[in-house]
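One protein chain is absent from this view; the other protein chains keep their places.
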Amino acid sequence: MLDNLNKKSLKYVGKATRRIDAVEKITGQALYAGDLEFAGMLHGKILRSPHARAKIKKIDVSKARCLEGVHAVLTGHDLDYRVGLYLVDKYILARDTVRHFGEAVAAVAAETPAIARKAIELIEVEYEVQTPFLDPKNVFDKKAPLVHPELGSYDYVQAVFTPIPGTNIANHTKLRKGDVEKGFKDSDLIIEREYTNPNVQHVPMETHIAIGKWDIGDRITIHTSAQSPFTVRNLFAHAFKIPHSNIRVFIPYVGGGFGGKAGIHLEPLCCCLSKAAGGRPVKIQATREEEFSLLPCRSGLVYQIKTGVKKNGKIVAQKMTMFWDAGAYADYAVNVTRASGFSASGPYEIENAWVDAYTVYTNKPFGTAYRGFGHVEFSWGMERHMNYIAQKLNIDPLKFRLINALKPGSKTMTGEEVVENTGNVSKCMQAVAESINYGRLTAEEKAREKKTGRKIGKSVVALQKAPAMPPFTGTVMILKLNEDGSVTASHSLTDYGMGTYTSLAQIIAEVLRWPIERIRIPIETDTDRDPYDWQTVASKGLLLSGNAAILAARDLLDKCYDVAAQALRAQKCDLDHDAEAVFVRHHAAHRVTYQQMAVGYAYPNGNAICGPIVGVGRYIAQGLTNLNKENGQGNPALDWTYGAHGLTVEVDEKTGEYKIIKVASAYDVGCVINEASVRGQAIGGMIQGLGTAMCEGYLYNGKGQLLNPSFTDNKIPTSLDIPEEIDCIAIETPQIDGPFGARGVGEHSMIAVCGALGNAIEEAVGANLTHMPIRQEDVWKALQKKGRKASEKVISAVVTEEKTRRGRKPGKKAIEAPVVKAKRGRKPGTKKAEKPAEIKVEKPKRG
Amino acid sequence: MLQEFSYLAPTTLKDLYALLKKNAGTAVILAGGTDLLVEMHNNWISPKLLVDIKKIPQLNDMSFDRKNGLSIGATTVCIDLINNSDVKKYYPLLADAAGRIGSHQLRNRATIGGNLCTASPCADMGCSLLALGAEVELASADGIRVIPLKDYFTGPKKTQIKKHEVLQKIIVPFESANAKFGMRKLKRIKGHDIALISVAMARTEKFLRVGVGSCAPTPVVTAPLPANAKPEKVKEAVMKVVSPIDDVRASRDYRLFMTGEFVDSIYAEIFNGGSK
Partner (left out) sequence: MKISLKVNGKKYTREVETNKNLLHFIREDLGLTGTKEGCGAGECGACTIIMNGKTVNSCLILAVEANGCEIETIEGEAKNGKLSKLQKAFHENHAVQCGFCTPGMILSARALLEKNAKPTVEQIKEAIEGNFCRCTGYQQIIEAVQDASGQLKKKEGLKRA
């Protein structure tokens, strides 16, 4: 909605308006789910499985039941309900089989957390431990144990997903564009490599927490720390076959979500416990340890990329195979697979593309949505791969990216045409390159290298993402005019930290031309009182709800004009308005104030007209389609937000220790609605991306037991871990159907940061990394390997001329020898040596 | 909510000794609680009786003289050690080491005694106090005994403390005062983290000692080496006492490598640069 784009005349849009929810947060007054108490409230606790895969032979809850103060004890056999977002595969409590370490097997509700905890300890479970299925790459192994032998009988969204019964494949997404085989034939060079990512936890500072109440008569009330009230309601209704109107979901302030609270998690269990306890409300607050294993994480990924390029740097064909390690339940992972499948190349044009993306069930904690929705994971591989190819071609990696970047006239992998207003990824790359002085070391940096004895490396990476959402995603905003001429908004997008509500208030104030202080957007949402929104995910909130806000504000004004027209006996076309009133344009003194009309306009004699005023704005994504299941072609993208990071790192060549000196990020956001919020999202996401890049990730033993389910061994970045310098740049190529031209940027900042770090480290010291996170030790290990010249000959088979790139430090840039197989020198006992990069560099057979 | 337990906070040493004697085996000492309450939170232990020793003034004392050196009361918290003027002047290594423990919130609460009694291989005070040749005073109704810290640790989370004893103070000999020193701690992030390995070196006119953490079942220390031992000799001595393992935090190989690196760099710092 791009009309009214005289930016100079904008009063609120584009400014750093202070957050509308800050005061209650900085004073400690904001109430989060954990702060809520209800009369008669019980506390729930969960017994978790210590095994990754096991048969539950026996559960004895009799002692727990007898404990005074215990009001309900449940096991899987009490609850014959399955829940699932796209594929209905999960029991509320494990029945007969446990499928991952940390899975809930029994639950109790008691008068105090202490009693509940004691009751849990009194439950006896007998397990028959079975061999777990852990490596998604073994998905085609016919002998592999099946995580869900009943897969064929599950309900799923058939228009979009393809589970394969009798295997561990929960979904197979295919994309076919052009003719890859021909593309490979036409290539001068074919480069193939594999990249891996572990499971990662979202780590919202507030863990999952829900309070459920299931009244006799099946009225259900849920207070929960969740992102999407209507999704909780909808999935609940489906799982229990209860009318939607019987279920009320209330979301208070939420202490971070990042995708981990997008679906439905603790809510059904709280409600079942409540029902079993005769309708008393039951609160379950996940501990941090439960957050790591009982609740979902991000799927792991094994990403194999085979690329055919021309000597001039143009990519001609690319075959991408993704093994998504979904864990025990499909949850969002099937859709992560789909969304990353159609975006898997990053913001580059691939004429001939082939993607096979598999969602693989494994006996691990299950994956869900996580900021970036698959793009953080595959961008690690893709952006490392882009550098690798550039190395082989002897082209500067930035130049190589610019050659292949999507631009107006390009076709995306799903066949969608890129136009001028789609956004400008090249500009993003150029902006960050300039910011970090890409391609050279400044005098200051040279002096620093000299002083520290460490090597400085730089990189530029690019990213893209479109919202992963159904083509029919819609929302609605209602603006209610109050007696004093203020408005209160009602809608169901949630703001769990991003600042979207402040942006919406700015948009509404801008359209109404009223002071922003008169716009109230309550933070809490309530499915009984607020209108529908699909979910708060996918960076679609600002675009869809922003448009709905514009339409609602216009509708509100229109209704005000209706009243004024009657009251002033004027035609609407002769009316205008200011912050206080609607008036006759050529007789400004003839006016009706908003206060006068808010609840119905009354004439002096008491006659009244019109009634209370509300403005309604509905908006639904335009022109999107389901993707063809056979070739992935179609139009899935509401908008594409492009971006780039430039990263400067300093590395100790001996120990592998590194320090991030600078990160510059640029995003084509279309239009900056709130400057400070864009910067907040840009930096917050980038640091979260660095967490993924530097130190986070699940570690398992061979039995599939999680070894680091706490902050002790799953570190996240602290204030001391951020780069010395951070630069944020906004580019504003307007999105024609975006509010004031804006598009989303909530997730993008997290994408490709890992690749930027890996590439900069490689640039600095030649450490060749294919697995993230990149711990200091991993750099060291990679440097140890670098010493061994295992496969020089493989390289020389394809790369014929070798020039020093970019004229900097001749010799330093010599192509690093990729290791085909570490033949010697690895000490026995190195526990989990970094995967030898399985590099196949092939000389194409000329037909 | 933690498991149920009783809580007592004696105010004199005598009461404490009596309490510990009477409840030997069930009583668990509570100092700063930064290890104990975490273990209880994780359900690793469920003590029946907690004996808070922070109300006993003698345990919170610090003193220094040229004969006995530095005496650190067991419940001295890190921040008080860091700010103590004698520590700053004579034993800056200790302030350095205590400054590396956790975050501000932790250092305001964590005690030096607790750090040694948890006896985790990665306890940061372990390697530094070892390098300085510290001793610990263990007391009970049966009397007081003083043992060298190097003999005190007997295994991961295991020490010589008997069930009815309390670690009363830590004594750092005067001969270690003014030692030149250096310390390194390998972490996974720049923010607070426990040591993947830690190395502390102290060198006086007479001797040089290196303490190492997270590199063996307990914090370990080399025998006293001559004050001007050659770097190879120092490294050799260190390698003799360490025996790291692979775990989720680091591999054995990397631990060995970084221990060597740290020894080299601290050595260079001490011999070329003085005590920092």
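Read from first to last, the chains carry the letters A and B; within each, the first residue is number 1.
One rule holds for everything that comes next: contacts are C-beta pairs under 8 Å (C-beta built on N, C-alpha and C of every residue); 3 or more make two chains touch, one makes a residue touch a chain.
The structure presented is a predicted model; accordingly, all values stated were derived computationally and were not measured.
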{"item": "Full-complex contact with the absent chain, from A:V672, A:L699 or A:A742", "value": "A:V672"}
{"item": "Candidate in contact with the missing chain, chosen from B:A24, B:M62, B:I79 or B:A177", "value": "B:I79"}
{"item": "Identified contact with the non-displayed chain, of A:D89, A:D727, A:E763 or A:D778", "value": "A:D727"}
{"item": "Interface residues of chain B (partner: the chain not displayed)", "value": "1-7, 9, 30, 32-34, 37-38, 41-42, 50, 52, 54, 79, 102-106, 108-109, 191-192"}
{"item": "Absent-chain interface as seen on chain A, which is shown", "value": "16, 18-19, 21-32, 34-35, 114, 202-207, 253-256, 258, 287-288, 427, 431, 496-499, 666, 672, 675-680, 682-688, 710-712, 716-720, 722, 726-732"}
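Here is the rule we go by: only the chains that are shown with their structure count from here on.
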{"item": "Chain A-facing residues of chain B, complex", "value": "1-4, 42, 186, 188-194, 246, 248-254, 257-258, 261"}
{"item": "Touching residues (chain side chain A, partner chain B) in the complex", "value": "112-114, 117, 289, 654-655, 659, 694-695, 699, 707-708, 710, 712-713, 715, 717-721, 775-777, 780-781, 827, 829-831"}
